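As you look at this complex, bear in mind that one protein chain is not there, while each of the others sits in place.
Read from first to last, the chains carry the letters A and B; within each, the first residue is number 1.
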Amino acid sequence: MIQAGVIGVGQTNYDSKRRDVSMAGLVREAIDHAMLAADVDWDAIDAVVLGKAPDMFEGVVMPELYLADAIGAVGKPVLRVHTAGSVGGSTAVIAASHVCAGEFKTVLTVTFEKQSESNATWALSPRYPYSPHINAGAGGYFAPFIREYIRRYEAPEHIGWKVAAKDRQNALKNPLAHLQIPGIDEKMVSETPMLWEPLRYLESCPSSDGACAMVITSEEMVGSRKVAWINGMALRSEGTLSAGRDEVNPQAGIDCAKDIYQQAGIQNPRKEIDCAEIYVPFSWYEPMWLENLGFCELGEGWKLTDEGVTRLDGSLPVNMSGGVLSSNPIGASGMIRFGEAALQVMGLAEDHQVEDANIAMGHAYGGAAQFFAMWIVSSSKN
Amino acid sequence: MSSDQTPKDYRESLIHLEYQYTAGSATTTFLNQVKEGRLVGQACPKCKAVYVPPRGSCPRDGIATTIEVPLTDKGCIESFTVVHIPIPGNPIVPPYVCAMVRLDKANISFLHLIQGVEIEDIRIGMRVQAVWKPKEEWTHSLENIKWFAPIDEPDIDVSTLRFKEA
Partner (left out) sequence: MKKVAIVGYAQHKILPNAGALNEVELLMPVVHKVFADLGISQDDIGFTCSGSCDYLQGAAFAFVEGLSAIQTHPPIKESHVEMDAAWALYESILKVKMGDAETALVYGFGKSSPGNLDSIISLQMDPYYISPLWPDRVSLAALQARVLLEQKIITAEEMMAAVVESRKHAASNPNALITDLLSEDLYNSNNYKSSPLRALDCPPISDGASAMIIASEDKAFEYTDHPIWIEGIDHRIESSNLGSRDLATSPTIESSAKLLQLENINFDVAELHTQFSHELPFLQKLLNLGDVPINLSGGPLVGNVMMCAGLDAIGKTYESLVKNQLKHGLAHATSGPCLQHNMLVHLERQS
């Protein structure tokens, strides 16, 4: 298989309402940053892969059609990926597949969400006939799974506060992050209103506008550029309402992680992976995913968080950029994880750089914790 | 010219689309029975998992759930959340409890409300039963069940609920 690598990552700044730009302007902003970082011109781009979450978030049907010009796709192949919340990650995987299949040398990929142009809660909570209308948004959906995790492993409630405070402290070192809360700490999180027990206001992700783009290329095109080699990438899905599914520790996540570790030759992820950008839209998903991804045994995830292992200065930093808890343009949120992982191994993460990061993980999940996309990027080739 | 001279950087432009919603044949069968006050799940002919409300397929095996399985309106709370914010378009006053209710003999749970109990007393594994609207108000909707309320039966260990293929 052809080895692919990321040579440029571009992001917009994230905010609740980016009214200074149109949708086209938003995606182009990320693309311009990515192409500048990669030092490539339009004639080097062979195909474009666009990803975003439901069209109803902006009210534009199949937006690759409208955005063809803005994403520089005119005259080129373009694919539009939609795999729910994991889409940012799966879009990156599919963009890299264009290169790995040997069909294209260099691919531009971009994901975005401009939630301010619509009402995302409405888009996610249609009033279906014949059923009780008790959908209380994504937090209401995931909170029962989190409660079950806490029950199973007798986790103390401050763990959630700790994750929420840690990720926002990291965001203060990332000028692009949406939430910038000076002086954020556990106490401040614990004093915010309860939304969906056990989740408090600051334990939940914001709703953001933003875009993230990457330039992915084949080994022969890299030249002297800085590169994050994609040493493993995978997708896994399982059915929503499938009997026997464990929503707390989904099998699809376990399988997906094993797949990328095998591809990247990783035996012990806890020791070998230097840092990880993991999709944590609600605080408790950090310990839950640490277990699901095999960084520790079941029931031990909250202890890693509690011991400070996942802090920026810990032995396994998680969400150095501030994570989904600090910026959440849904369709792009997965790609931001993948892109931030790449920036770490390229040594370009500036104030939130982990020292000597050589192997990093990007992770995204979506739907009812049923869709997973992951990759391992490294400063050295497989 | 409008009296408001403040320049705006955006305007609302609402999209209105109408759809004829299709429940599907499995859900239609289910709702016809719900209208009569009965809860009838459907089982997968291969793995035998019982789905309620049925959606016509078993996502484990990707085949139609063809076996009807009458259920009672009793079950347990598999997990729950106390919601402190209102639901758009629903008059319910927070805080209220939204629970994953697992009916006896069913292999998946569904979200419904828990009432008739102090919120502090609600726990995972608690036994509950449907509280129905008056019969004359029954329609083709799970809203025929107002909410689930606790019953005086011993709690269930929810770790025993996980479906295992026979």
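The rule is simple: contacts are C-beta pairs under 8 Å (C-beta built on N, C-alpha and C of every residue); 3 or more make two chains touch, one makes a residue touch a chain.
The structure presented is a predicted model; accordingly, all values stated were derived computationally and were not measured.
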Have a look at A:Val110, A:Ile184 or A:Ala234 and name the one touching the chain we're not showing.
A:Ala234
Of A:Gly59, A:Gly294 or A:Gly347, which sits in contact with the chain we cannot see?
A:Gly59
I need the residue numbers on subunit A that touch the omitted chain, in ascending order.
1-2, 22-23, 54-56, 58-62, 64-69, 73-84, 90, 93-94, 97-98, 100-103, 117, 123-124, 126, 128, 234-242, 244, 250-252, 255-256, 367, 370-371
Subunit B residues touching the omitted chain (full complex)
13, 15, 17-28, 55-57, 59-64
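Following the convention adopted for this analysis, only the chains that are shown with their structure count from here on.
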Cα-centroid distance, subunit A relative to subunit B, in whole angstrom
30
Per the touch rule above, subunit A residues touching subunit B in the complex are 19-20, 59, 121-122, 125, 127-137, 140, 143-145, 147-148, 151-152, 193-199, 238-244, 246
Can you list the residues on subunit B that touch subunit A in the complex?
9-10, 15, 21, 23, 27, 31, 44, 47, 49-51, 53, 55, 58-60, 78-85, 87-90, 92, 95, 98-100, 107-108, 111-113, 124, 140-143, 145, 158-159, 162-165
